[in-house]
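With one protein chain withheld, the remaining protein chains of the complex are depicted in position.
Order of writing sets the chain letters: A, B and C. Residues in each chain are counted from 1.
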Amino acid sequence: MMNLTKQIREQAKKLLEEKKVDLVIGFGQGTELARTTPVFIDSPEGVSALTWGPFCANNLAKYLIDYKNAPGNVAVVVKGCDSRSVIRLLDDNQISRDKIVVIGVPCAGQLEWQKVADEIKPDAALKETVDNGDSFVVKTSTGDHTFNKKDYMLHRCLVCENPNPVIADFTIGEELPVKNYAERFAEVEELEQLGLEEKSAYWDKQFSRCLRCYACRNVCSVCTCALCVFDQMKPMWVSKRTNLSENTVFHITRAFHVAGRCVDCGECDRVCPMDIPIRKLNQKIHKDLKDLFDSPTPGSKQGLLSALGEFSLGDPEEFM
Amino acid sequence: MPNPTALTPYPVTITKIVDETSDVKTFTVEFDDPEIMENFGNKPGQVCMLSVFGEGESTISITSSPTRGKFLEFTVKRVGRLTEVLHQMEVGQKFGVRGPYGNWFPYEAMKGKDLFFVGGGFALAPIRSLIDFALSDQYRSDYGRVEVLYGARSVDDMCFKGDLAERWPKLHNTGIYTTIDRPQDDWKGHVGFVPNYVEEVAPSPKNKVAIIAGPPIMIKFTLPVFAKLGFKDEQIITTLEMRMKCCLGKCGRCNIGSKFVCVDGPVFSQAELKGMPKEY
Amino acid sequence: MKAKIVNKGQLSGLLDKLAKDYDLVAPVKEETITLFKKISSAQDAFLDYTNSDVSPKGCFLPQSEKIFSYTYTGDSLEIVKPESAKKTVLFGARPCDIKAITTLDPVFEGEKFGDEFYSSKRENTVIIGLSCSKVLSTCFCYAFGGGPCDGTGSDLLFTEIGDKYYVEINTDKGQALVDANSQFFSSENTDQLAKDKEELAKKLAGEFVKKVDLTGVKELLDSDFELAYWDEDPYKKCIGCGTCTYVCPTCHCFDIFDFTTGDITGDRIRCWDSCMYPEYTLMAGGHNPRPTRKERIRNRFMHKLKYHLDRYNMVGCVGCGRCIRKCPVNIDITKIINDLKEVAQNA
Partner (left out) sequence: MLLKRLLEYVGFEPGRLTARWISASEGAKFASTMDEVTEKIKSLGPNTKMRDEIL
């Protein structure tokens, strides 16, 4: 992956030198071996902070919203899933196409950092990561480790729909084949099979853990409201009081609010400090959208209307 | 005895409501349990938490001086949820009060001095308690001349008209200056912004303390005027406002640097403010 | 110092007994998450953890807590206060989290006002600590004077050594609990185990990975509020969620509001709040003294590293590392400390 890192840096450097952009948002080495952190590069000298590998889970497209009113142009490094966010933001008129430069990187999958960190000595330093098809080799100062993708990747990567950016001004590296390690909706179907009581018990257990830190909302690239319904004081739709009822309302509302716009990047799932399977709610909606309206994942094509924002005579209906 | 650690308010009954302006009302309240008032011990400049049940709590300064009787006055501007409900209340209805909280004007240190008050708009409320304190029969002899310079946008926006026009001017050794921002047909008094009027009145810094309260923009332009007139930072006192929830120095949000406005404030001298971050 | 021994085989007996006599709060595993909960029997406790996902501060400052219930019609008002705190044992808390409780104490007990709710829980709770047996890559308790086997703040401290727990009795409260349950505690061979514990502490102290140096940081923050550093990286990447503050064992900010349960009835609630949220300081008139993430990030770190120290003479961080692990964008307080140190050195 050294080669890709080098190419990203070169591309970023060129863009900054030629003043095509004022800022490049990319991945930089994090403070843990198996983590990266978003970096904001504003000078050609700074590009050495950029990196690429199997620990670049964040969806950086979210930050484009922060810079939508900035005077200069912004470049952003995106994976396949993140690129759908870029399209969604463009289609929602949140950002303008001429102010952003998309550096797309076909993604070989992202590992769960904590799972990886558990296997590596805490004081090890990262040397290099190598993609070996079905596994990653993580070379460190205390030895090399091989991580099978099937066992160590984020769930969203196991069911990846398209590892290649669907929008990119520059693509770094070769396009990758779609490779699924699991059935996309298998988990949802499994849950659907359960009885009502069991479903209820399952989600009660999950929602009761919720801290209401709103990480899932804040990390979401299609959550763009200036004033979120959960922050609104008047009327107070959802109380800050944390109990099962309020938490349930929060999660159902959040999931439904992004229905038809959620690009299934899986960030909500990743950031949840309580490991609530938030994405399973969104995936249920994705599955229904597919079953009912045959609509593709939002953001996978530009100009695609949201399934809930479009009407065609052929739509199924249950309410006449 | 009031127990502020419990976060529980004491019921009060509204005995009087004065419409100051279209969106400012002064509520006079009495505790249902008179013993609470006996032990309340509020000092000029302190604040209370007002509870409107169903809406929560809000920090409001006590407008009345303890010398005026066994009641509390709160002057409230309608700006948010809670104040809107409060404004719909009528005489005889109840809400909750806990306190008193915060520090107070250094009225001990002010003894023997002349006091020059500057208030803008609705923000005469926090300093009115000290004006009345210094003008009370009990303490009048402790202080020299008491002057109040008050400005509002228009006649309709003037609060405490009765105090400014009737009550205070009649008292011994006072000076009341009022101004409105723009000329108005029915206004015969001074027209102009507060900072300029202060410059015109030109109080001498000699043995005087200036107490300023008003919108931030007014304070910002008034402070240099006092500096120009020769007031030292220690001679200038103002009050601050932050969002508060507990008023006990625990809920965290009202900090300016290491200071909590709710327990270390709301009264600060200009000298103290200079040592604090500009985050208010 | 007084010490006792509990054989591992005896532990579940002890916990069951405690669960009967007290409200017993202990670490519990829910799927992948370790958190503190009230348990009814020893088998619910999960002690094979390094650092829980949520700290036990909720024992004393619950995420949501009822202050009172009211019935209010406008003309009449009735307030009903909740029952006072029950006798509780907090079992299995890690030293950093217990130290965090001592960091919260002066906030809720000290200065001008106390806090009835916190204090009554604090008084009615016996804290039994459990020494760490492992150091995570995100741990840095040593930087603030703590340690994996540090007993500060605990009434009893259990340290796992072989098939035994070495139990240090740190307070009268702890002694009373031991006396009341003496059948589970023995005194044999405590000297040897004391030595073993020292060894363990020494060994673990050498395993920290995060290097944290606070030299000059406080002085720098004292001298300059408007550091250019705050315009840099951390605030740009912060997404403004409340994760760091909610998993933090020393964050104590709360909100108070009314939760209506009927036309005329409701509860006054106190719940955790986060300085990372925009409406945290937003005033009714629309003014916000900390309008952007920059001011909010600065406030959070200034609070940890300076304000808490100014007010209570304690750093507002205990080095549990939760915020580092849980931050969605890897904002790392140790990096910020070290960056600030560098800024101070170059100044």
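By definition in this document, contacts are C-beta pairs under 8 Å (C-beta built on N, C-alpha and C of every residue); 3 or more make two chains touch, one makes a residue touch a chain.
A quick note: this is a predicted structure, and the numbers were derived from the prediction, not measured.
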{"item": "Per the touch definition above, residue among A:186, A:292 or A:305 touching the missing chain", "value": "A:292"}
{"item": "Residue, one of C:64, C:190 or C:338, that touches the chain absent here", "value": "C:64"}
{"item": "Touching residue (missing chain; options A:17, A:192 or A:310)", "value": "A:192"}
{"item": "Chain A, residues in touch with the chain not shown (by the definition above)", "value": "191-192, 196-197, 199-204, 241, 243-245, 248-249, 251-252, 255-256, 259, 281, 284-285, 288-289, 292, 308, 316-320"}
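Here is the rule we use: only the chains that are shown with their structure count from here on.
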{"item": "Longest centre-to-centre distance from chain B, chain (CA-based)", "value": "A"}
{"item": "Most central chain, judged by mean C-alpha position against the global CA mean", "value": "C"}
{"item": "Mean-CA-position distance for chain C and chain B (Å)", "value": "39"}
{"item": "Rounded Å distance between chain A and chain C, as computed from the means of their C-alpha atoms", "value": "31"}
{"item": "Separation of chain A from chain B, taking each centre as the mean of its C-alpha atoms, in whole Å", "value": "51"}
{"item": "Junction residues of chain C, two or more chains touched", "value": "255, 257, 273"}
{"item": "Chain A residues counted as touching two or more neighbouring chains", "value": "233"}
{"item": "Contact set on chain C toward chain A in their complex", "value": "30-33, 35, 53-54, 63-64, 135-138, 207, 209, 233, 236-237, 239-243, 245-247, 255, 257, 259, 269, 271-274, 277-279, 324-326, 328-332, 334-335"}
{"item": "Complex interface listing, chain C residues touching chain B", "value": "67-68, 70, 72, 74-77, 79, 81, 107-108, 111-117, 119, 225-226, 252-258, 260, 266, 268, 270, 273, 275, 280-285, 287, 289-290, 295, 299, 302-303, 306-307, 310-311"}
{"item": "List of chain B residues in touch with chain C within their complex", "value": "3-9, 11, 51, 53-58, 79-83, 89, 92-96, 216, 241-243, 245-246, 248-258, 263, 277-280"}
